[in-house]
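Removed from the display is one protein chain of the complex; every other protein chain stays in position.
Here is chain A:
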Amino acid sequence: MKDLTSTYMGLRLRSPIVVSACPLSEQVDNIVQMEDVGAGAAVLFSLFEEQLRQEMAAYESVLDATSNTFAEALDYFPGLEDYHVGPDQYLEIIRQAKARVDIPIIASLNGITDAGWIDYAQQMETAGADGIELNVFYIPADLALTGTEVEARYLDIVSRIKTSVSVPVAIKLNPYFSAMGNMARRLADAGADGLVLFNRFYQPDFDIRALKVLSNLEYSHVNEIRLPLLWISVLYGKTHASLAATTGVQSATEAIKYLLAGADAVMTASSLYQHGINHLATITQGMEEWMEMLDFQSVSQFKGVMSQQNTIDPSAFERANYIRILGGRK
């Protein structure tokens, strides 16, 4: 029996394999199944403040169009007193999940206003979330916005929420900071208990026949692990924040790579969509077989052994590595 335990943001995980934020967690039964097949924790689907606002606006627009507008029909819908566009349903899932599973439940939040970030984070904590993952899904499309201002925004969100809740807080990052390492350190200094690498940004496509923008998102691919792999390797041991890897985890192979790089947790969602929630067991089994093959007894034995600081040739993660790759292609 291998020791798969890991510690992520101070949370004790029975396995480093964690389900990342995705709609599968909208069903509490799925969360129970995730636990049953070995998940170390579950990050719930994201609560989007903007979406709640849009839903509320749409709801109010429908109500305005249908309330007290015509003598014969002063309203149309029964039971609206129980209908609340807001975080209630999300919070209820936290409560139900906490009642039914023992693994940590991490709520995921995407806010747009200061009040929204803090309000919802506090409500998540009150509902029983073991941690909160901040999903800063933010495109600085305003060309007047400087990098410094963007960074300040991230830091501000983290520090505000850290002062508002007592559960650990992780932030899911995009990789496009000029100085990713420095940014990671500053986020940790601002109070982030965990850094999740990386957010897959909104990457639109075009329909060239209808001349429309398409906003569909495809499943992540194993090839996409390289960028997070690089930064986890670089950051391992250099920040007091926990590190979580996400993107491209299709099998035990990618999970092992991330752990070797230094991840405290490895997250996957696309593979579960493609192969079902039971695929978590396959990944775990594959990891155990690999540990058996290499005679590792615990995850802690190999976590970070391939990180930049533990590698004999640290420059392999820097420019020389890049040059070597280019050279190898010649």
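Methods note: a residue touches a chain if its C-beta (ideal position, glycine included) is under 8 Å from a C-beta of that chain, and two chains touch if they have at least 3 such contacts; residues count from 1.
The criterion applied here is as follows: contacts and distances are computed from a predicted model.
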Quiz item: Absent chain per UniProt: "Pyruvate-flavodoxin oxidoreductase", "Acyl carrier protein", "Glutamyl-tRNA(Gln) amidotransferase subunit A" or "Beta-methylgalactoside transporter inner membrane component"?
Solution: "Pyruvate-flavodoxin oxidoreductase"
Quiz item: Among A:Asp88, A:Glu149, A:Asp205 or A:Glu289, which residue is in touch with the absent chain?
Solution: A:Asp88
Practice problem: For the chain that's not shown, point to the residue among A:Asn68, A:Thr146, A:Thr163 or A:Ser178 touching it. | Solution: A:Asn68
Quiz item: From the list A:Gln123, A:Asn174, A:Asn199 or A:Thr284, which touches the chain that is not on show?
Solution: A:Gln123
Quiz item: What residues on chain A make contact with the chain left out of this view?
Solution: 49, 56-62, 64-89, 113, 115-116, 119-120, 123, 210-212
